[in-house]
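One chain of protein is taken out of this complex; the other chains stay put.
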Amino acid sequence: MFLITCPFCGEREQSEFKAGGEAHIIRPKQPTELSDDEWAEYLFMRKNIKGVQLERWNHANGCRKWFNAVRDTNNDEIKAIYKMGEKPPSI
Amino acid sequence: MLKNLRVKTSKFIDETTNVSFKFNGKTYYGFKGDTLASALLSNDVHLVGRSFKYHRPRGIMTAGSEEPNAIVQTNDNSAFTEPNVRATEIEIYDGLEASSQNCWPNVDFDIGGINNFLSPLLPAGFYYKTFMWPASFWEKYEYVIRHSAGLGKSPTEPDPDIYDHRYIHCDVLVIGAGITGIMAAKTAAKNNLKTLLLDEKTELGGSTIYQNSDFIKINDQSTSTWLENEITELEKLDNLEIKTRTSVAAYHGYNYLLARENLTDHLSKDDAKNKVRQRLLKIRAKKVIVATGSLERPMVFNNNDRPGIMLSSAIKKYADYYGVATGQKNIFFTNNDTAYESAISLSNKGIKVEAIVDIRENSNSEFTKEAENLGIKIYKNHTVVDTHGYKKLNKISIMELSKDGQSFTNSNKTILDCDCLGMAGGWTPAVHLFTQSGGKLKFRDQDQVFIPNKYPSDQISIGSCNGDFELDEIIKNTSKSLREFLNINQTDFDNLDTKCPKDKIVRNIWLLPSDEVIGKTKPFVDYQNDATANDIKLALREGFRSIEHVKRYTTTGMGTDQGKLGNMHALGIIADTTGIKVGELGTTTFRPPYTPLTFGTMVGRNVGEYFDAFRRTPMNDWHIENKAEFENVGQWKRAWYYPKNDETMHDAVQRESKAARDGAGILDASTLGKIDIQGTDASEFLNRVYTNAWSKLAIGKCRYGLMLNEDGMVYDDGVTTRLDENHYIMTTTTGGAANVLSKLEDYLQTEWPELDVYLSSVTDHYATASVCGPNSKKILNKIIPDLDLSDENFPHMSFKNAKIDNIKCRVMRISFTGEHTYEINVQANFGKSLWEMCMEAGEEFKITPYGTETMHLLRAEKGFIIVGQDTDGTMTPIDLQMDWIVSKKKYDFIGKRSLYRSDTMKEDRKQLVGLITDNPSEVLEEGAQIVANTNATPVEMLGHVTSSYYSPNLNKSIALAVVRGGKNMMGQKLIIAMENKNINVTIVDPVFFDKENVRLNA
Partner (left out) sequence: MKNKYSIFSLIKNAFSYHENWGKAWKDPVPKKEYDAVIIGGGGHGLATAYYLAKKHNMKNIAVVEKGWIGGGNTGRNTTIIRSNYLWDASAGLYDHALKLWEGLSQEINYNVMFSQRGVMNLAHNLQDIRDLKRRTHANRLNGIDAVYLSTEEVKKFCPIINTSPNIRYPVLGGTLQRRAGTARHDAVAWGYARGADEMGVDIIQNCEVKGIKRNGDEVEGIETTKGFIKTKKVGVVAAGHSSVLANMAGLRLPLESKPLQALVSEPVKPIIDTVVMSNAVHAYVSQSDKGELVIGAGTDDYVSYSQKGSHDIVEGTLNAILELYPIFSRMRMLRQWGGIVDICPDASPIISKTTVKGLYFNCGWGTGGFKATPGSGDLFAHTIANDEPHKLNAAFNLNRFVSGDLVDEHGAAAVAH
């Protein structure tokens, strides 16, 4: 079980958090104008990266805040944490 | 004949305290401090068990957790019994009972021993090649295989013992309290670091604590004396916690470790009573120092498994620590100096050592010289080629090795009498925990060991688990490592004067030759699983090349000892056979736990009622007092129905349902999720999360909403009330509350951070009583007399703030039953009073409490859906015939786009309909499938029954169902295809009762 540093609460056990999947998939502002393919792309298609991935986490059993993490999915090492709305740090 | 083989008093054994125990039904005596193994050996009991496959007689091979053979069943009580306990680990206590496993009728005469004679037919993987004819017979073969496999027996009654968990956070965790562990713990603790020292044994000090060799000294003291003083000093240190009988089981990432602390297994049943048996320590350490030592290697040669064949280090421990002679005619068989050290130690205690068989051509250390001086016959350049004695070793045959170590210089065979053979095959660093943590190993050719190479976290390995085997290098390297790792200038151990023999020669031969045809020999690699070198060679011959393949095909290393002894030999034999170097083969993965862990320890206190939290409403006590039956809904316990006298569930529900419509009913609705929504953008937020429009909802009004997933499927529903301009309270389903809040927070924080909206869960803050029925108004009037309940002032789908005796409450006039209904919400701690007040006020109107079952029935009469029962994650609002709630005007809401995909727009999707049965008294089974034609195979299923009841208010059976294209099939006949009959039904409108909604205002 890895440790995650919540930007609001500090370092906590991963089990306090809920994973939210790939980050920076922005919900289309005008969904009705997308084709079925484009909508499916938003809805279901994922990079599912093996390596360094930008992803969303929620401190579900804590402050309930969402934030982003940079994590290496090969070994679950968290490289950086950044808040929602912030640009990902370059790793 | 009972012999006492106790040779010398030992300070680790309390010889004043006799302990009596039973083994295989016979009473024996040992001393306090003995393990079952040492006590049995002191009584000259060597035959302890039978092997897994061939049922060969087996004895005690080691003195620790690596024991493959001496595993026993303890206790014959069906609740306390425990299988596969290592005799080398269990400390004896008065009343201990243990017995041999995997043998019938007994360990002396085991029918399964016939497998040993059939062994030519049972090579590795034989079961993959046979038992295939006739095809239908596999289960019969399997029955026999299963009953001859397995080791001990599972308990058959629940475990009465208590287990516990503890979280520990420390600066430094030291694993292993041998000499280097003691050095590390002392150094860390003295440098102000919060330190935890763990060791699986009873005593601190590892093997050094009984090391009294004249040839190995620290500061001119024997190493045991020196270490004892260190331990005395160590125990005085403040910020150090020491735990013995504590085995580290798993080393996970981020320095998270699990250890099992054994608290009562060494105590008698009376002493252990009401105490925690085992505790799982969940450790987060900033730094970890692994000092787990090393394991002695056996030697792989023909028939190397008989009772009486042991590790040389174990023989030494039994003599030096337990004061037990494991044999009277001892011979050692070695490829290094360890055996000499053991032999000298034994001789000094007066235990006869007949000979040392050494595969090396020469060795000239002080140890060898001393052994010669003691008159021990040394057979250099010799190997054991066979052993004799079925249930106990009595002879060995030795021959002289050729230069290459693969054959012999001549055919002369010497037979030596021998009742105990000590194997000394070198040492394997215990790198299991290191590799579990993700560490990478490297192979050191000179002495053929894997040692840590790359640390994945803040940790080091020290001592022999890091490949340092000689005292001087251990001390030097450990103090250096500690200085670097802890970032300190000095340790207490930087300038010790150490003395130990030098110039040690090792000759490693993974598989020793035999004069027999190899196919006839049994050189065991994995003792417990009966995997031999021949099995490994067979696997290679058949094309299994990877070590993982060989391991799985031969089952090498898959026993309860996890191959602690034999894995290196398996690798070595593969390397020798294939010509690939051991270092290039790589090791198999060491999977946690290091030593097996009881499920009880893993679970701790989370058993029985603590398995999962209960959530109970404030009215719960009333429900219990009134004999309610309960239903689990998520974590909640909800009142299901209230049987009166000896009513059946059906009768109770019929009565409650009728009463609610005819007079008055009351439901505990406290479990519904409640989310408080505030902020200037609250209306806009609701617009986006619900399918219908919210901006125009007047203050004080309520509205039903349907929430979708982004894929367009119904996710949750509930009534939301506008309390104020920027303040709403949303209700959700009971089971969905937490997920809805989480989903709303997700959108709010990540997609729409621009919205000024705040969400709080207030489910637990309010208790809710829902009073329904034609008399509900009168009852409410009695409780809150000053509230104007006229339809003009307080119409359906509206809300009022009110007070009951100065206690604020929120009253919603909303209905899930179709009756005139008030939902009264009060602060949770007044919930029970509110309920009782309603009951009292309603008494004259025959108010009837009803549970969830009646609620379900009443809403089904009205055709109201229950999300999760009438929907299953594949239903859109259109499928539910709830087009009216889907705003066409709104630009967007969660899930809107998905409603316009080709599949979700299809006309013949499954749609919600009502069903009535031809026979009005026949109630359909929920989940039953609906078909049009039963003749085709497979039968085409059109849908299924989602909700079904006998309606006492309509006096007939009603059901809700989803049916393909059902929307356009009103009045059509379909069939419910049951296993033994077909039931004829007709599709009808899902609203069965009071279609005009007149009762809402009755």
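So that you can tell them apart, the chains are marked A and B in the order they are listed, and the count of residues begins at 1 in each.
By our rule, a contact is a pair of C-beta atoms (placed from the backbone, for glycine too) under 8 Å apart; a residue touches a chain by one contact, two chains touch by 3 or more.
Quantities reported herein were computed from a predicted structural model and do not represent experimental measurements.
J.: One chain is left out of this view; which of B:V607, B:M797, B:I885 or B:M969 touches it in the full complex?
T.: The one listed residue touching the chain not shown is B:V607.
J.: Please pick, from B:R591, B:K846 or B:K973, the residue that touches the omitted chain in the full complex.
T.: Looking across B:R591, B:K846 or B:K973, the contact with the absent chain belongs to B:R591.
J.: Which one touches the absent chain: B:S51, B:N534, B:T587 or B:T671?
T.: B:N534
J.: Hey, which of B:E82, B:E261, B:E370 or B:E656 is the one touching the hidden chain?
T.: Counting the whole complex, the residue in contact with the absent chain is B:E82.
J.: Which parts of chain A face the unshown chain closely enough to count as touching?
T.: The missing chain touches chain A at positions 1-2, 14-15, 18-19, 21-22, 36-37, 39-41, 43-50, 53, 55, 71, 73-76.
J.: Identify the residues of chain B touching the omitted chain, counting contacts across the whole complex.
T.: These residues of chain B touch the chain that is not shown: 52, 80-84, 120-121, 123, 126-133, 135, 138-139, 142, 145-147, 149-159, 161, 163, 250, 252-253, 256, 258, 282, 517-520, 534, 538, 541-546, 548-549, 552-553, 555, 560, 562, 589, 591-593, 596-600, 602-603, 606-609, 611-612, 614, 631-633, 711-713, 868-869, 872-874, 898, 901-904, 925-929, 931, 937-939, 941, 944, 946, 977-979.
Convention: only the chains that are shown with their structure count from here on.
J.: How big is the gap, in whole Å, between where the Cα atoms of chain A centre and where those of chain B centre?
T.: Averaging C-alpha atoms per chain gives centres 28 Å apart.
J.: Inside the complex, what are the residues of chain B that reach chain A?
T.: Contacts found on chain B: 252-254, 256, 284, 438, 456, 710-711, 742, 745-746, 749-751, 753, 891-892, 896-898, 900-902.
J.: In their complex, what parts of chain A are in touch with chain B?
T.: Spelled out, the residues of chain A in touch with chain B are 1-3, 18, 20, 26-28, 30-32, 34, 36, 39, 43, 56, 58, 60, 64-66, 75-77, 84-85.
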